[in-house]
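Take a look at the structure set out below.
Every protein chain but one is kept in place in this view of the complex.
This part shows subunit A:
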Amino acid sequence: MLTEQSSPYWHLCWAYDGSTEFMTHAVEFLRAGLAAGERVWFVVPGAAEPVRDQLLGVRDFADALRTGAAQVHCLAGAYTSTAVIDPASQVAAYRSATRDAVTDGYTGLRVAADATELVRTPTQRDAFARYEQQVNEMMRTEAFRAMCAYDRTQLGEPAIAELACLHPEHNLGHQQFRLYAVPMRQGQVALAGELDPSNHALFRTALDRAELHPVDDELVLEADELRFLDHRALIHLNEYARDRHATVVLRAARSGVARLAALLDLPALRVEAAR
């Protein structure tokens, strides 16, 4: 089950258990892009040609492959580095490809990528997680949409969770939290889902990887889809803000969050309750 669509951007993390499942969802995701007038890229591990041949037999794709509306790339064809990704240059590459697509008359660029090979080691994942957040930010201004797919049987769920939590949507179950860029008028990021001791370590890591920068000494976290957070998460947010000489603002939070924060004397945290 997917987390609810909460962002105007489409950036989806899909953990899959078999190549057929990945193929099915990727085709569905990209077909919607074709229908919306986007250029679509299918980025696959291994060689592109066999997948291209396979797609030629899939409804809606044959013509698109011939016109260039649909393209199949191997990982090296889409990513600037397949060892340890460099977030800034990869974001730049996708920004450039998106603008090329728009120049060519498409409404944007949509990518379905099996990135399993790019996140096998902790070092790769750390860099890729930072890239995921930066690409979220890039989507504020570019017509770029993406589905990042990861093979659960090869990576295991904990490794995928490190990446999933930095997507607006994922299919890892609704108990996970999510941290992702939103339009600046809403805040630097949205914090959604549930935070408790089971995912604190992941939350701390995600917050570090998000590399948020205060604006006017404030880090605004849109919290209207934050269903639960406990005192440990609030204390950590306060420390995170204090270390950056800023105030964390939890905007549109449930009123219970404000009551909990009031008990804890957290000078670097402000809760703006929605009700």
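FYI, a contact is a pair of C-beta atoms (placed from the backbone, for glycine too) under 8 Å apart; a residue touches a chain by one contact, two chains touch by 3 or more; residues count from 1.
Keep in mind that, in the parts below, contacts and distances are computed from a predicted model.
In the listed set "Protein translocase subunit SecD", "Cation/multidrug efflux pump", "Sugar ABC transporter permease" or "Anti-sigma regulatory factor", the entry agreeing with the UniProt name of the missing subunit chain is "Anti-sigma regulatory factor".
Of A:E21, A:D196, A:E225 or A:E239, it is A:D196 that touches the chain left out of the display.
For subunit A, the residues in touch with the chain missing from this view are 175, 194, 196-198, 228, 230-231, 254-256, 259-260, 263, 275.
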